[in-house]
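Right, I'll just put the structure down here and ask away after.
Apart from one protein chain that is not included, each protein chain of the complex appears where it belongs.
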Amino acid sequence: MKKWYSRATILAIVTLLGMSGIALGQPTVIKVGLPTVLSGPAAPWGQIGMDPYLAWIELFNKEGFKVGGKTYNFKLVTVDDKNTPEGGAAAAKQLIFGDGCKFLAGHWSWNFPAVAAVSNQAKVIFLTRTGNEAVPGGVYDPKKQPYTVFANPSHDQFISDLFALVEAFPNYKKIGILDCTIGKGIGWDYVEAELKKAGVRYHMEWFPFGTQDFTPYITRFKEAGSDIVYVAGWVGESMMFAKQRWAMGYKEMRVGHSGPFVDVNMYNAVCGLDAAQGFIGQYWANWDFNKTKVNPKYIAMCQEVMKIVSQKHGKPFAYSGWIGWGPSHLLILAQAMEKAGTVDDPEVIMKAIRGGTFDTTTGKWTMSGAKTYGSPVVFGTPSALSMIKGDKEVYLSEHPMKPLP
Amino acid sequence: MPPVGIWIDGLIQSCIYMTMAFGMVLVFSILGILNWTHGQFYMLGAFVVYYAVTAAGIPFPISILISAVVIGGLGILVEKFIIERVSVPSAQGALYVTVATIALIFFFEGTASMLFGMQDKGLAMVLPGVLNLGSFSVSYQKIAVVIFTLVIMITMYIVLNHTKVGLAIRAAAQEPVAASLYGVSVERLSLIVMGIGCALAAMAGSIMAPLYVVNPFIGGIPMIMSLLAIVIGGLGSLTGAIVGGIILGFLNSVVAYHLSYFSEVVLFLLVIIILLVRPQGLFGASLK
Amino acid sequence: MSYLELKNATKHFGKLAALEDIDLRVEEGEILGIVGPNGSGKTTLINIVSGYYRPTRGEIFFNGKKISGLRPDQIAARGIIRTFQSNVLYEGATVVESMLISSYQQYRTNHWQSFFETRAWKDENERVVGRVIELIKLLDLLNDTFLPAEGLSHGYQRMLGIAMAMIAKPSLLLLDEPTTGMNHEEAMFVVDKIKKISEQGVTVILIEHNMKVLLDVATRVVVLNFGNKIAEGRPEEVMNQQEVIEAYLGTETI
Partner (left out) sequence: MMPFLDYKNVVPKTVIGLLVALIVILPVFTTNVITLSIFISSGIWAIAAMGFTLVLRTGQFSLGQGAFMALGGYTSAILTVKLGMPFWPSFFLAGIVSGIVALLVGSVVLRVGGTYFSIITLALAEVVRIIAQQWEPVTRGTRGLITSPPDPIVLGGLEINFATSTVPYFYFTVCLVAITALIFWQIGESRLGRSFAGIALNPVLAEHQGMHLMRYRVIAFTVAGVFTGFAGCLYAHFLTVITPYMLGLWQSIQIMIMSIVGGISSLAGGPIIGAILLYTFGIYLSRLEIYGIQQLLFGAAVVLVLLFLPKGTGLVDLWERFWRKVVWREEEYEPDTPDD
């Protein structure tokens, strides 16, 4: 009889242990909030990244990451930020207090102050890009906003893009820089200072928001003698620029934009085949990098994701820009948490982020503790450029940004 | 003195604003309302042409007509099922129509984004090539724009001056009851006019499609521009719309050439000044 | 110096002369009738007196003060109130609302007092509302008090027009064809009311098509034709003057 009891108890204990073992095996989900733009003219840029992000997270979650012997997974929660500061703040509130996100990622620069105000008050780590704020003279204050991580330095990115451009075309006359007036800001003073330091010949122009016809600006660039025009990020505008400069017969004027190619066929459709040839853009396909070393595991993952999304869309998916954003942000988070050994103490995680080196989908990034921008966090990024040939984009040149001291 | 390229560009701009503004002022002169959705009809027209050319392979000029018909019909539906029902016969009547048409802006942009996607689309394959004239060169598409605009404007002139409906429209524009003298009921007339106005917007969008990108949000700027154009020209004055369009078109590119991005400030200030100095606009009838 | 005085008042619309050098004196308390065929400038006369148009030439004096060139509201503030030829109402407002809006000039308390609902305002408001009811009674609009004004029949809309003019505290009342489109009974009813009004010490200028009405009510008549004053005097004699009859027969045949 007693035996029976003891066996029963042993059995019970074993089963309990087993169950708890299973329970331990279950990965815990960590929600990462992504305030992104789902509506309005900028929505395509929110849209195009989503599928690859999700696919990538799926792959990543297969093994997840381990902190203190427990396995964790990422879950992406998105809210429309309407691409305005108000929307950003509202979305951040929604994500933090509504969905209980412990981390925010997202890169629409003009939301950063509004979002950061919310996230820092709630002690939520927010990965964003420097935008126009975290530059010398900007309002960013590491003491006021200790939980803001600048995982993308917009303007240094732009600068090293230009360097890559110069390396690709050493005997250029003058680089024309074109941006929309809503991008105006102190960041550009920083860019111009850097370019002067490096002795790059350039000429800047601004166009008002919503401009469709760039003939006046093309003429101005022509008269200023610039033979390469590099547009800051505005894809539709740069396509029209390229088309119209062709229509005006300035065939030798090269055009590019500091953004990744969305879909080469779109450029051909808008500019016309001949006008689109030689169009320059950012290139994030980490399997083609020459100068930047990328962990082969991540390369494999990214190529896998490209395949998955292509199948999902039913047509080849060429947009490589996503590689630079979401995955790297999440990898920084995961590795920082592993290093910190905790998933819910923002101070410790921030300590781990500051001065740490992280292995991301676009190479090793050193989050140097340097005072640049007054930000505790800066890193190097590969500035690879590509060029349209036929209906393909081909590697042009690369200028990895040096980790700042 | 700006180079030839700028003047050509100004001409192109004038063409688009003229066509847009003409449709808008036509609607205003009969219905007495500003159709704030005008820009979205422009956008939809561009989409219709895009799909007619790329998907159905219909030649460009014909697909312009198609989009004019389709969007004109849409305009008539909007007038019949929304504007007519929303408008109140009272001092504030125009207000409800304004709000309704503004709400339709959101509606159409949302619908277009869901149906056609938000990625930029292009029609550069239509009439490619550039005509080189020594010091400067013009693309065939730009030449096409000018020609099409001329055709449209001449057609409108004939319609307004030599057809019964046209005469009725012009009469009603002066004196609402006068339309009945031509045996055309004001209700039917406003439907017709709304159709024509939206068709004009659609045609403006279609002839511009090869020049610029096509996406659900291209409507906004032409709308504001044509609004300013008809305000400068004088609300309710057809000649005023054309002149205003031409002024804005050239002003835009010439000022942009000289002052780059200050052009937008100059524009709005100009409008304010004109309205303060001469509230009824350049060609508008005196207010009282 | 008479109550209202027009010194060669002239109004041109482009080439067309609507009024040509009209000299006119109105004495306090009288009911002056103005007659004339269509387009003879009757309404234009009221329009320049009430400030709707500025006279092209000439001056207008009221109580010895020049009023030509003033804004309509300034002229109204001096007690010259006019009605309109067509039924001009406050669209969407009920009868009593229209009356309350029109009672603007009844108040001596300023807006602050009414905003803070001071005692003075309350009393005055009661007085005015009483006056409004009284007038509504007088013009027999009582059972339509809470109906939208544009829902009334034509005749009652005319009556409401006069009522609104009355509540606006006139000392000189310009009535522009108050009896148009009315049958004889209604017209007589209006005439009766106009008499009541002038008994309350209001000077009345009455534009009228309907001779019977004029003979009945007017103390003096001025006849206009093509913007010129062609006759003036007591109704009976004026009506027998030759050119007046011609002018009238002329219009009848048109």
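Order of writing sets the chain letters: A, B and C. Residues in each chain are counted from 1.
Operating definition for what follows: a residue touches a chain if its C-beta (ideal position, glycine included) is under 8 Å from a C-beta of that chain, and two chains touch if they have at least 3 such contacts.
What you see is a predicted model; the values in this text were computed from it and never measured.
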{"item": "Displayed partners of the chain not shown (whole complex)", "value": "A, B, C"}
{"item": "Selected from C:F62, C:Y90 or C:Y156 as touching the chain missing from the view", "value": "C:Y90"}
{"item": "Candidates A:L38, A:A334, A:M367 or A:M401 - the one touching the absent chain", "value": "A:L38"}
{"item": "Touch with the omitted chain, as defined above, among B:A68, B:M118 or B:L191", "value": "B:M118"}
{"item": "Chain B residues that touch the omitted chain in the full complex", "value": "34, 82, 85-86, 88-92, 94-96, 98-100, 102-114, 118, 187, 216, 227-228, 231, 235, 264-265, 268-269, 271-272, 275-276, 279, 287"}
{"item": "Residue ranges of chain A at the interface with the undisplayed chain", "value": "38-40, 43, 46-47, 78-82, 84-87, 89-91, 93-94, 97-98, 110, 113-114, 117, 121, 131-133, 138-139, 181-186"}
{"item": "Touch list for chain C against the chain that is not drawn", "value": "50-52, 71-73, 76-77, 81-82, 84, 88-94, 97, 100-105, 107, 111, 114-115, 117, 146-148, 150-151, 164-165, 168"}
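Methods note: only the chains that are shown with their structure count from here on.
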{"item": "Longest centre-to-centre distance from chain A, chain (CA-based)", "value": "C"}
{"item": "Between chain B and chain A, distance of the C-alpha-averaged centres to the nearest whole Å", "value": "39"}
{"item": "Whole-Å separation of chain centres (CA-atom averages), chain A against chain C", "value": "76"}
{"item": "Residues within chain A bordering two or more other chains", "value": "none"}
{"item": "Two or more partner chains touched - positions in chain B", "value": "none"}
{"item": "Of all residues in chain A, those that touch chain B in their complex", "value": "39-41, 43-44, 47, 181, 205-208, 210, 212-213, 215-217, 219-220, 235-236, 239-240, 243, 246-249, 262-263, 266, 268-275"}
{"item": "In the complex, chain B residues that touch chain A", "value": "2-3, 5-6, 8-9, 12-13, 110, 113, 118-125, 128, 130, 132, 136-139, 141-142, 211-213, 215, 217-218, 220-221, 253-254, 256-257, 260-261, 263-264"}
